[in-house]
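I am attaching a structure below and will ask some questions about it afterwards.
Shown here: the complex without one of its protein chains, the others still in place.
Chain lettering (A, B, C and D) follows the sequence in which the chains are written, and residue indices restart at 1 in each chain.
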Amino acid sequence: MSLSQWIGDPLNWVFLVLALAVLLSGFRVVTSPNVVHAALFLVATLAATAGFFLLLSAEFVAWVLVLVYIGAVIVLFLFGIMITRAPTGRDTAVDHPRRLPSALIALALFGVLAWSTWTAFGDTAIEAVGEGSSTEVLGEALLGRFLIPFEVVSFLLLAALVGGITLARKDQSPAEEEAAELVRSER
Amino acid sequence: MDLINDWGLTVTVFLPLVGALLIGLVPKANEMAAKSIALVISVLTFLLSAVLAARFDFGRSDQYQFSVDTTWIESIGARYHVGLDGISLPMLLLSTFIVVLCVIYSWNHWEEPRNPKGFLLLMLILATGMNGTFVALDLVLFFIFFELVLLPMYFLIGIWGDKTPRRIPGFARESETRLYAAIKFFLFTLFGSAFMLLGFLSLYFKSGEAGAKTFDIPALTELASTNPGLFAGRYGWLVFGALFLGFAVKVPMWPLHTWLPDAHTAAPTVGSVLLAAILLKLGSYGFIRIALPILPEPAHTWAPAIGVLAVIGIIYGSLACLAQTDMKRLIAFSSVGHMGFVMLGIATLTEVGINAAIIGMVAHGLITGLLFFLAGSMAHRYHTRDMSRLGGNQKLIPILGGILGFTVMASLGLPGLAGFWGEFMSLLGSYNPLESLSTDLFRVLMVFGAIGTVLTAGYMLWMLQRVNLGEPSEEWLGHEFHDVDRYELAAWLPLIILIVAVGVYPHLVLGATSDAVTTLVDNAFGPGSAVQAVLGG
Amino acid sequence: MSTFPLTYALQEHAGDGGALAQYAGVMLVVPFLAFLLIILIGKRLPRQGAEIAIGAMAIDFVYALALFFRNATEGIVHEEQFEIARFGFGGGRQVAFEWGWVVDGLSTMMFLVVTLVALLVFIYAVGYMKGEIRVTFFFAALCLFAGSMMLLVAAPNLVQLIVGWEGVGLASYLLIGHYWEDRANSSAAMKAFYVNKVADIGLILGTVILAVTAGTFRINEILAQAEEGAAALGAVAVVAGLLIFFGAMGKSAQFPLHVWLPDAMAGPTPVSALMHAATMVTAGVYLIARMFPFYEGMAADARPWILGIGTVTLVIGAMLALVQDDIKRVLAYSTVSQLGYMVAALGAGGYVAGLFHLWTHAFFKALLFLAAGSVIHAVHSNNMSEMGGLRTSLPRTYWTFIVGSLALAGIPPLAGFWSKDEILATFDHAGVTAVFWLGVATAFLTAFYTFRMVLLTFHGSYKGHAHPHESPRVMTVPLMILAVGAIAGGFVLIPGIFSGFHHWVEVRQVFNPEEVEAGFDLAALIPGLIAAVSGVVAAWFVYSPDAETQEARDRVSIPGLYPLLRHKYYLDDIYWYGIVQPIKGPLARGVNWVNQYVIDGVVNGVGAVTMALSRFVYGALDQKGIDGVVHGVSAATDSAGTALRRLQSGRVQQYAAGFVVGALVLVLAVVVLR
Amino acid sequence: MSYQIDYLALAPELVIIATLIGVLILDLFLPRNQKYWTAVLSVIGVSLAAVPLVLLAVDGTTRSMFDGSYVVDTFALVLKGLFLVAGYLVLLMSVSYIESDRYYQGEYYFLLLSSILGSLVMASSRDLIVLFIGLELTTAPLFLLAGFRKGDAKSNEASLKYYILGVLSTALLLFGMSLLFGLTGEVQFDAVREKVAALGDSPALGVAVLLMLVGFGFKVSSVPFHFWAPDTYEGAPTPVTAYLSVNSKAAGFVAMLIVLYRAVPDAANYWAPALWLMAAFSMTWGNLSALRQRNIVRLLAYSSIAQAGFMMVPFASAAVAGADLTEAFSATVIYLAIYAVMNLGAFAVVIAVARKTGTGEIDGWAGLGSYSPRLGVLATAFFFSLAGIPPLAGWFAKFVMFRSVIIAGGVATVVLAVIAAVNTVIALYYYARITKAVWLDPAPAEAAGDRDARTSGSLRLALGISAVLTLVVGIFPAIVTVFGDASKVLGAAG
Partner (left out) sequence: MILFQFLLVAALLFSFGVYGLLVRRNAVMVLLSVELMLNAVNINLVAFESVLATSALIGQVFAVFVITVAAAEVGIGLAIILMIFRNRRSANVDDFNLMRL
């Protein structure tokens, strides 16, 4: 596909806008000195990613992303940030001093990934666009062929829930606990 | 009595282990029970091996008798195959016998921290390892038994060993002799045996190229003589090298010997005795049982190197002895020299030489074992092994001194005593080594070996003079030393008798080994090999 | 038991010795049994085991005497071999180690000499050792010696010979060092052992070569092959012959290995008499005689060496004897010299002559030693400077001593005269003129030093401090018996009149000795006689009873040579500083150093390097991650840091970086750069 | 499209699920001092789960579900057995440990069971998604368990480090998986393999495979993805550490091997050299670092890193040499089984000894043999087994490892074999150091802990089981070769 053809496709303009949004906000996630801002930039990244998914006619995934991430995860993050009273303002020393080596590492990784995917998929065009994939198919797959991971992942969530609560909850002091025990037994 | 045929060997090997378990059940405080169990078990084991010897058909000593060959680890092709032939019989008897003597000696000789239960338990485990190695006919089984001796010996040295601190060159901190020696012994041997294992495995898969893959020693031997090219060339050279590392460390051959003086110096008396009398033999036995018959062609290539190292060991060990002040260390270095003769015999690849090696092994076991007993008993009495402080022992403890004198004479290879035959025959062998080996080289080795005998006499008599003769130093004035007690006598007298017996009647050993060795050499190196320059053709 | 047919026996006038020879092994066993018995119960006996020893020797002596008569009358050729081990020897052949005994002229003569002298010495020793320490052990060791010597003499094969050979060496070691409380004595014992051990290399290697080449240890088979001219044997004959002779040199104290013998005098005198004069030291001579056909034939090229060494020995020994003060040392050097005669005789081809001198020497030298012992017993000193004038207080000793001295000096008709004459005649006939004249000159020296000794000891005035008295009968009777031997021993071979000895020592098994025929040789007799007589006369003049001290006189007599002789030609110094010290000192220490710092150093070094490596891997790489790679090893360890500090130090990111870098490296190595 | 569900095949998982829910519910109703019933229930549940396992094993048929993405064959069964036995042992170890400290017992067992469930699922997975989920379920509860000593800063740190590196590895693993999916369009292994075989050389494939390898490398704590291990091992509750070093590592290995062996064997030219490097570095780095440890758990951490290296040797060498992977595969699995038993034993000893010495330092073990000979003997047995000294089980593990190297042949493998041999010797040194402390060093006059402390019954049971297994397997290694034979099934099926 030549460049002109590529530019000629309006979807690609949409893509470019979304990509810009994804990358810019993604970049800010890892550079913003403010933790709340960073979390919000992640929201932007995810939202733009959801746009990608729509572009790729993966509506279900897109909405899952929005619901789960923006609706739940980010809220969780913000709660976390608030509860731990992490500095919400600008933090001067938010990064380690070794930005450069880290950037080089990231760059190298990007190079490798980009190069290898380019050699493999450089000229693969996306054809089936806009038809919208069937959520029904997806549902059948999830509860059919992927039943086992589907069920198992629920235990992952359960474990995360139970374990998370256990770790995160405030421990009672032994004295308090004894008192609680006493109350319970009296009841 | 098929029971003996089928179970004799197995029981001989594992009875000590059962004994160890029994001792393990006895409370620590009940020393008498532990000692009694150890004695009964070791005597039973010895008697059993004696029964085996009595029922042994010396007419076909070149065949494995009392064989048991049954499945063990099927998936890797390892089998439980044990058997006794003329080569292993003397070694097995030596092993079971020495253990009995060690138990007797231990009756009232304890190094700190005492604990007879643990000591005897370990000793019996050791016995299983030693007996097993001598009868194993499967490479994996051999390997297991070969390694089994490591643990008990490590602890014998490490727990009951010499506690004087010593500075180790290269390390900042001082370390107790026993600790250094124990781990050194362990690491050296493990290093060698790791490569040995690689060699074994390699043999196993290589044998697949000419039939079924097998770890079976007789089968591999057979294979080596029917398919001469199989274990040859670069491959064979490498595999022999791997086995060499494993066995040579144990022998020990120069320059892999340095664990030995440390181990001997540090080990408790009985540990030293077992180490010298039997453990060292595991290596040379491995050469005879495995390396030569299975890898005859590489053995050719390696033999000159082995011969040279052996002779270096003889001279080097003797010279090192002359610089020692510690009596046990001196005896340890003498082992390096004596085992040098054993290895020289093996390196000739001739019947004479290998017979020499076996009788040399037996003799060294008896003599050096006794020497370590004596050194231990002296250290027990004087609380020092420093020869500059000893002296006049003959006057202070006459009977012990006399036995020491006798043993020294035996050790320096006095004809008529056991030690002579090994040295003499090994020289005999090296005059005309296997045909394809360099006669010139081996004759030079022979001359150096002979010079080694003089040096041996040198340090041995020197030791005798420093320890036994002269007036006792003033340090010991007023000390009362009890002379040899009955346990010591009971442990030593059999050794003395055997030293004389083998010396006067070497048939005791050679009668069993000769045919077996002949078959071995014929199979490995072809009948009619060796010694051509005879009778003028 | 197997009796082997003697293929090469010349059976014309020899029987097989019957049961007597067949059971001759009894003589070998009895002393060993006695040895054991003495060790076990000797201490509890009234004479502390001496009776057992004497009894055993008496049995042996009687047996030997019976054999001797039988041999003298009808001749014996017999050999017994018991196999003690058999082993593959390559090419499907088997070789056996055997015990056994050979009974023929040579061994029978030796049996007789050994048992006779031994018996007398044992008896003598009962008196001599009275009140000494370790008498039991002394007799035990003597029995061990006797057994080993019989084993040696009876050896039908080289292995047994070596066993006996080293056995007597051991006994010698034990007995020389009998008073081992004194370090000098144990050192002398060790010296004897070492020197012999060095020589034994020769014997053992010679044996190895002969045995491997001939395929047998049996002496008669080896000799048979030699006679046949087996090519393989021929190729190694000279080397083997020289090696075996080297062995003989040690035992028979030939130059330059004679150094142990004078020191061996540290042992009790009966020991010196028995072993270091009469029997053990003649083992080398015996060995050469036993192998004589070999040296005659194949190894003929080795013979000039034997002759040469023997000649040098006979001269230097005699010269050293001139300057000794210790009476036993005079006798020791005299023994060296006389052994030189025997060896030289054999080297010159004089089989009978050599053995004849062995025979007579055994009597008169044993006599001299025992008599000297009697003197020492009386004056409690070995030094002649503390003797003198003992003629009167020790009359019996004196007279027997005189007999021995005359025999040694070669004054007719005593034993020494006949045998020495036989040797000189051999030299003459063999055409070795220089040797002949050296022999004659040494005969002069012999007579001179002998009578120097006699005069210094028994004449003049007593210079010691003890109160000399005659020894008990148990000591003097053996002296007298030996004196008879010293007088009459030579009559067994009087050229032209009686040649019995000649036939007694025939080894009929293999060959008829066709040594250089000595016969009656006036050309040899006259110079020898003159030399001997003039030696006695010269001594009389020099050491006349009223002369000054003998030491000053010596210096006057041989000014240039004296220091050399006093230092024994510096041989001991050469051995000590040239061989023993370097080995014991720098070389041994060097090896020990190498062991500790090079070989062990490598071992410990590997350990230390591994440890250092682990410090780097763990301390720098593992715990510091990328920083560690960049900054290298840092001394700081994490032990000081608390968990909190570790969290804040960014370690997790270090780990993560390591993680990602590791992944990248793998990708680069495997995917990108392939 | 409808799928048949074979409930018998899923029975072990279902039993565990029932148990963990049971534990969760039971926990609600139990008073604080009776929480140990949750432990009892867990132990019973794990034991019960073995019953269908045995039935399935006796039955012996291969049961494949969901288009072959979930397979219960003998290979899966023996591994499930291994996970259950190891889990069982860890549960036994946990009982007294958890009881003695202030832990949330119910939640603890729930999480442990969840992790076991994950590993069971993973053993059957023949599909990237199932594998991924199984692996996550195995690991995620461990992030939490590592931090279960909530008040302890070290435990906190352990948890956080493990977590961050864990998610990093998950991300890399996922990226690799996504690429693999993109290249093949399949997630089921057999289908993937066919596509990969057709694909030929492709850098993207290489990157995909290697990223996945990195992900697995984290789980098995191979160098250089091991950094979390020492800190986490040290900080986590010891039974959790035991679980981490055995079950979690085994799960990682199983995942790695299934993927490499079943899905991308044809990309061996990419992963083989990488695996070779990881093996060599893990052995050497782990052992050298272990030499410097003073803390027993840290030492075991580095030892387990080195052991991971040893375990990778067979596969790496076979793949590098282009030899048949089947033998190597079974060798690794056998090694894994033996390692599991002896390492769990070692940790059980560590737990028991910690009570007595009150310290985690090796020096604190001095003289253990004098006042507690049984524990001394057990410690000796387990540590020397880890060192590979006959007749303890470890020798056979080393043996099969060397064996597979020799089968492979070739220069690169011989080099690896020599590295392994030298490392065996280095390893012996630090294992022997522990036994040295136990037997050869004198006991200090006073200890921080209670020398007379009794070892609890459950811990004794754990010690006994692992000791017996260590010894019996050492003498009759034929027992564990069932693992090897079973793993060959995996090859035969594909």
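In the analysis below, a contact is a pair of C-beta atoms (placed from the backbone, for glycine too) under 8 Å apart; a residue touches a chain by one contact, two chains touch by 3 or more.
A quick note: this is a predicted structure, and the numbers were derived from the prediction, not measured.
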item: Contacts of the hidden chain among displayed chains; value: A, C, D
item: Full-complex contact with the absent chain, from D:Y70, D:F175, D:W365 or D:F402; value: D:F175
item: Per the touch definition above, residue among D:A140, D:M278 or D:A462 touching the missing chain; value: D:A140
item: For subunit D, residues in touch with the removed chain; value: 128-129, 132-133, 136, 140, 143-144, 147, 150-151, 153, 156, 159-160, 163-164, 167-168, 170-171, 174-175, 177-179, 181-182, 185-187
item: Sites on subunit A contacted by the missing partner chain, in the whole complex; value: 1, 6, 9, 11-12, 15, 19, 22-23, 26-27, 29-30, 35, 38-39, 42, 45-46, 49, 52-53, 55-58, 60-61, 64-65, 68-69, 72-73, 76-77, 79-81, 83-87, 91, 93-96, 98-99, 102-103, 105-107, 109-110, 113-114, 117-118, 121-129, 133-134, 137-138, 140-142, 144-146, 149-150, 153, 156-157, 159-161, 163-168, 170
item: Touching residues on subunit C - with respect to the absent chain; value: 644, 647-648, 650-653, 656-657, 660
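Please note the rule applied: only the chains that are shown with their structure count from here on.
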item: Geometric centre distance via CA averages, subunit B-subunit A, whole Å; value: 70
item: Interface hub residues of subunit D, defined as touching at least two other chains; value: 203, 206-207
item: Subunit B, residues touching no fewer than two other chains; value: none
item: Residue ranges of subunit B touching subunit D (in the complex, touch as defined); value: 28, 71-76, 113, 118, 140, 143-145, 147-148, 150-151, 154-155, 158-159, 178-179, 182-183, 186-187, 190-191, 194-195, 197-198, 201-202, 204-205
item: Sites on subunit D touched by subunit C in the complex; value: 153-154, 156-157, 160-161, 164-165, 168-169, 172, 203, 206-207, 210-211, 213-214, 217-218, 223-225, 227-228, 230-231, 235, 269-271, 273-274, 277-278, 284-285, 287-293, 302, 426
item: Contact set on subunit B toward subunit C in their complex; value: 168-171, 184, 188, 255, 257-259, 261, 316, 319-324, 350-352, 355, 392, 394-395, 409, 414-416, 420-421, 424-425, 427-428, 431-432, 446-447, 450-451, 453-455, 457-458, 461-462, 465, 468-471, 504-507, 509-511, 513-515, 517-518, 521-522, 527-537
